[in-house]
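What follows is a single structure, written as structure tokens, with notes after it.
Apart from one protein chain that is not included, each protein chain of the complex appears where it belongs.
Right, chain A next:
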Amino acid sequence: MGYSGARGGLEAILAAEDLVRRARDHAAAPWAPTEQITARFRLAVDRVMGEAGLHHEDTSAAALRQAEGDPLEASHLVRAHRSRLPRLAVSEPVDPDEMVVLRRIVPAFREPDGPQLLGRTTDYTGRLLEQPSGPPAPAPKPDTEVRERTEEQRRPGRFLDLLRKLDLVVDHRRVDDPEPVDITRTPARPPAERSAALASMARAETGALVALWYRSILGPDGDIHEVTLGEVRHGRLPLRVRHPHTGNPVCVGRFRVTEAEAIEDLDGADEDRSRFDVGYGLCFGHNERKAIAMANLDVANRRFGRTGPLEQLLLLTTDGLDSGGFLEHLKLPHYVTFRSMVERKQAMRAAAEAAEGPRVAEPAGQECR
């Protein structure tokens, strides 16, 4: 054990580890293969992909199995795994407009460009627990009739672009093109570039991000938000790199993401009240709560990030490995630190008892003795 202030215990640690392995890997239940986990627990797998910052379903599934279903521990395992892999390239900038949608809803507007596509969701379903005694009957054959489709149905126009056409949105588009901050090499600290905040939120712990968003609209900071969700999408984006021989972009595969746009009604004294502002959220896999919280926090951070604690909270408290790791370390032996605290208190008490009579305050301007 590498924790300073205590050592030893190796045999007990190995025995404890063995207890986990035996109970997990040799439980009296069929082995859960990786494809079983990716197929049946896809949202947990996707959550780990996002929080670990590495898109690969099988890796996340293996981590979830090893972590006994604990998403944060699984993310820790994946981040550790990623840290020993080389970066082969940085992709060409991906245009999210290229997304092939698997789901797309526009809560703000009934008839946007392109369809309102519910896709795979239980958003509109009553929450009734099913407790089947065995596997369900074979599913009916899916509908395979080829249906005509348009480009707009698979790659619908963005709601933000509709607002732009109506001149209803503040224009933040930059003419310069700053290099994005790589938070895996340089930790994001306030004041941070927006690219650092977006990257931090993309791999933040989902619950932390949702809690911070909820605090930002209901909590003690006094930020006033009129929250409307512009758009939520789940779909696939192309990953392109430069071909090393030709120098041209080549698509080496597609990765799944969830995207959200949040619309904010501007009402500040120094804001353009005749227009809306828009925040952006994007994360790996299918994780709508996270993308929506991110989009809302993006615009909240632009408005209130530096006039209150929001930017600090966002950058410093939403990473699951940071917060969870610090919390978990409290379980390690703290014998020495706590003994020193006890001894300090005992010394203070002894000093007080040794002193004659009640303590008299030092004259003003003199240091305490």
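In this section, a contact is a pair of C-beta atoms (placed from the backbone, for glycine too) under 8 Å apart; a residue touches a chain by one contact, two chains touch by 3 or more; residues count from 1.
Here is the rule we use: contacts and distances are computed from a predicted model.
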{"item": "Name per UniProt, for the chain absent here [options: \"Phosphonate C-P lyase system protein PhnG\", \"Nitrite reductase (NADH) large subunit\", \"Cytochrome c domain-containing protein\" or \"Biopolymer transport protein ExbD\"]", "value": "\"Phosphonate C-P lyase system protein PhnG\""}
{"item": "Sole contact to the chain not displayed, among A:H172, A:R189, A:R306 or A:R339", "value": "A:H172"}
{"item": "Sole residue of A:A61, A:A74, A:V278 or A:A293 that reaches the chain not shown, by the stated touch rule", "value": "A:V278"}
{"item": "Option touching the unshown chain, where A:A202, A:A293 or A:L310 are the choices", "value": "A:A202"}
{"item": "Touching the absent chain when the full complex is considered, from A:A32, A:L239 or A:L266", "value": "A:L239"}
{"item": "Residue among A:L19, A:L166 or A:V250 touching the omitted chain", "value": "A:V250"}
{"item": "Missing-chain contacts mapped onto chain A", "value": "49-50, 53-56, 58-59, 82, 85-97, 102, 110-111, 115-120, 142-147, 149, 153-154, 158, 160-161, 172-174, 177-184, 194-196, 198-199, 202-203, 237, 239, 241, 243-246, 248-255, 257, 261, 278-280, 282-284, 298"}
